[in-house]
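All protein chains but one are shown in place.
Let's turn to chain A:
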């Protein structure tokens, strides 16, 4: 593999990614007072995470069935206000068990 190509490619990826992250944080130093924009930005985290999770979560494991079981486990744990790690590992465990059970059939 060509070293120069690797370096240029890495530089391109890192630079593009950095500027995307840096520009808004560096520019908007004052609090925005517009009520609509403030409300909009307050809702953004939920909307972004929701769109990233669905339907992607259904394709995140070995097959659809284990993913649905993992999703169910995550929803139940999250609904009970469990911590991030508990929900993450709980859903992982559910998927693991489901896939082990399925491998018998």
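As a convention for this text, a residue touches a chain if its C-beta (ideal position, glycine included) is under 8 Å from a C-beta of that chain, and two chains touch if they have at least 3 such contacts; residues count from 1.
Just so we're on the same page, contacts and distances are computed from a predicted model.
Asks: Between "AzlC family ABC transporter permease", "Cobalt transport protein CbiM", "ATP synthase epsilon chain" or "ABC transmembrane type-1 domain-containing protein", which matches the UniProt record of the unshown chain?
Replies: Protein name of the absent chain (UniProt record): "AzlC family ABC transporter permease".
Asks: On chain A, where is the contact patch with the chain that was removed from view?
Replies: Contact residues on chain A toward the absent chain are 1, 5-10, 12-14, 16-18, 20-32, 35-57, 60-62, 66-67, 70-71, 73-75, 77-79, 81-93, 95-96, 99-100.
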